[in-house]
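Following this message is one structure expressed as structure tokens.
Every protein chain but one is kept in place in this view of the complex.
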Amino acid sequence: MGKMIDILCSGHAACPGCIDAVSARHVLAALGPDCVAVMPPSCMAVIAGPQPFSGLRIPVYQASLESAAASACGLRRALDVRGRTETQVVVLAGDGGTYDIGLQCLSSAAERNENILYVCFDNEGYMNTGAQKSSSTPRYAKTGSTPAGKPTRKKNFTEIMAAHRVPYAATATAGFLRDLVRKVEKAKSLRGTRVLTLLIPCLDGWGVPEDQGIAVARLAVQSGMFPLYEVEDGLRYTLNDPPKSRPVRDYLMSQGRYRNLGDAQLDELQREVDADWARLEQRAQASAVQ
Amino acid sequence: MSALPLPPTTWTTGNTDVFKTGTWRSALPVYRNPPSPCHLACPVSGGIAAWIRQAAVRDWHGAWTTLTENNPFPAVAGRVCHRPCESACNRGGYDAPISICRLERFIGDLALAEGWRHPEVPVTRKERIAVVGGGPSGLSAAYQLRRRGYAVTIFEAQPQLGGLLRDGIPSYRLPRSVLESEIRRILESGIEARTGAALATAQELERLRAEFDAVYLAMGARRQKRLPGLDYAQPWVMDGAAYLAQANAGAPPALGRRLAVIGGGSAAMDVARSARRAGHEVRVLSLEREAQMPAQREEVIEAKEEGVAFLEGAMLCAAAADGAGGLELDCVRVLFEAGARPGEFRVTPVAGSEFVLAADAVVPAIGQDPELAPVRSLLDAEDALIRTDSRQATSLEGVFAGGDVASRARFVTQAIGMGREAAQQIDRMLQGRAAARASAEPALPLEAINTYYFPHAGRARDARLGARERLRGYAEVQLGMATEQALAEAARCFSCGNCIFCDNCLDYCPELAVRRSDGAYAVDGDYCKGCGLCAEECPTGSIAMREELR
Partner (left out) sequence: MSPGNDAVLLTGNHAVAWGARLARPKVVPVYPITPQTPILELLTEFQAQGELEAEIITPESEHSVMAACIAASLGGVRVFTATASQGLMLMHELLHYASGARAPIVMANVNRTIASPWGFWPDQTDSVAQRDTGWIQFYVESAQEGLDTVLQAFRIAERVRLPVMINLDAFYVSHSLEPVRVPPQALADEYLPPYAPEHYLDPARGESWGNVVTQEMYWRHRRDIGGAMDAVPEVAAEADREWQRLSGRGWDLVERYRCEGADLVVLTMGSMCGTAREAVDELRDAGHAAGLLKVRLFRPLPAAELRRALAGVRDVLVLDRNFSPGAGGVLHQELRAALYGTAAAPRVHGALAGVGGVNVPPAKIAELAGRARSSEPLPEAVWAR
């Protein structure tokens, strides 16, 4: 890194310390200038700038919340027709625009294996509208629409995409920047529907100090709450470093959204994470044998 | 006047960098280079973070060059230093301090093995400097002055240079080949050494002052302190320095089977351990409890491994022949309390704790004082030391002093550091430059380190020769590091306050406000929102947030 050529611009409107901005910066730099972005409403779309100024040095199409993937397909085909088959079409969407309202069209794009790179900036809630829950919000996290904590689990989006047998589905986070950049580069080298989910600690929405976004992202991975892994062709699982090495407590306590969490709830979350991790490990092992 | 065209309502025409979001901020990061605690604790101000970093990236020669800017004795210091840097090391608060000393030895040994030489410096200055005493302090001063272009002459009373490195410290701790090599390398930088040339009188000092433009006095402290109530005329009493001088020269004196060594410092340990090698049964009597002993921990441990018995917190009151060819030592248990300054203490005998110890000879090794007679009439002394200011200047113009002769901090690296300081000051004096103001910047605290970047990792294990093997001769006890070990150890270093050019600050800035510019990083105030991520993700504490008032 360091020597990268930035596509993201200074002067954008992200909150100080925003990990959306850090992540977008590296995703875009890794993709390079031959790229067109599609953005549904989300924090990212705010970062993209107020008319007539753009926060990105590549063209951006601001789509509607539920239609990012479908829009990307349209754009993809238009570029193809114009001979720009090597130009990347990248979707930069929030989790709300991905796990929820935009899942239908993404599923369809994935089923058609449209040649797009879909990057979900997963801050585990509708942050742009003031931090309400999404289906990506984890159990017991407090949001504006789940003030007592969300009673249900976080949807397993990567599994959903893997089940579409897309060529590449992976998780990553700016907390492990090299891994993230490697995955973007890998995704870039493939064709078809490629899906990256980036965990983005939202400072305001999660109750995290401005300088702690990266640290919290790392805890998420180290605690196993957000494992880093890749699935190729929906079947070959690879677990990436670092492995689960810390109790979920360490991660949860770093954020305001889990304040007042009881011991029983903590234990339950730990059990869930342990079970999920074991399942992932099994899949990774099974893939290694294949 | 034509109105500006209105901005189009859908297609963009420019980028957001027109917005100077720096106005949002209330704190600005500063790129800095605060001293590491090891550096501040190091008596030679050794730039430790910097050379360890060089070592970590296998720039061994660079590391040696950085090291020898401050200390021409890395292979010596890497063996005998009392390691205040390691006590201060930030990593100590995290898992275990960096094994700085052994790393230094590794680099020092590598330099010897590779035959690395100090750069040749021609004599560029007309002024000549005299150094009295060729121990570590004198050699250090001579080396530093030579590097600065001065012609230097060392006057040494003994036939050989080295001072206590040679006469005091036994070869199983400091192999002579290492000592000789480092001294030779210093001399090869073009220093004249006159051995067997003692400064004996005030007139001689005056003559030196007349002949030379500056004089550095580094005669050490070679006069043994004596135990009151012990008859040094008895054949069964031998002074520790004398014992060591003979033992180190390969001819340990023949005393009886059972030796009682008096003292708790390095000298006492060296006597005791040398005596074990000469086949004696050895018991050490020290006023201090083990934890209070001025000797280094390791010396005590190694002495015990070698079969030295300890009687801590005990005082010898009287010694007399027992009539059966042996001695009866009247002793008492004492409570030892250290004083405010080095060398000061108070002992309180414990009533009713008297006991008698049997022995064949007594070797007191309780410290030395400088021999001030030749200089006393010309310059101020205090507390049996030549009095100097903090820059090693004595009360006599053009005369400086350092090392054991001027300090109770009786350590090799202290002596080297004072020699370096004196050299710098002499240089400044001769060039008519004012002394640089000492930086008052405090050491970088552990809290400023982002320990995420430094996963827990054990300190390199100190390897020693087996005790039995040690007693067979004078083989070196402490073993050096292997290259892989050295690399792993160097990688443990937090590089406190010493930027490692990892680019984290640049990479993690959401505003793209950090730029790299000739070997440094700069923050663009137009865009920095003051989030603090760069400072937080700086592994080394090289960026700090400074509040801004607007």
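Things to note:
Order as written gives the chain letters A and B; numbering starts at 1 within each chain.
Convention: a residue touches a chain if its C-beta (ideal position, glycine included) is under 8 Å from a C-beta of that chain, and two chains touch if they have at least 3 such contacts.
All values reported here derive from a predicted model rather than from experimental measurement.
Considering the entire complex, the omitted chain makes contact with A, B. Touching the missing chain, out of A:34, A:185 or A:233, is residue A:34. Which of A:53, A:226 or A:251 touches the hidden chain is settled by the complete complex: it is A:53. Within the full complex, the residue among A:74, A:144, A:209 or A:242 touching the omitted chain is A:74.
In the complete complex, the residue from A:66, A:100 or A:179 that touches the missing chain is A:66. The omitted chain makes contact with chain B at the following residues, 6-7, 9-13. On the side of chain A, touch with the chain left out of the figure occurs at residues 33-36, 38, 45-46, 48-54, 56-64, 66-67, 69-75, 77-82, 84, 87, 104-105, 107-109, 111-112.
Please note the rule applied: only the chains that are shown with their structure count from here on.
Taking each chain's centre as the average of its CA atoms, chain A and chain B sit 52 Å apart. Residues 7-21, 24-25, 452, 503, 506-513, 516, 524, 526-527, 529-533, 535-537 of chain B are the ones touching chain A in the complex. Partner chain B is touched in their complex by these residues of chain A: 1-2, 6, 8-14, 16-19, 21-22, 25-26, 49-55, 57, 60, 174, 177, 210-215, 218.
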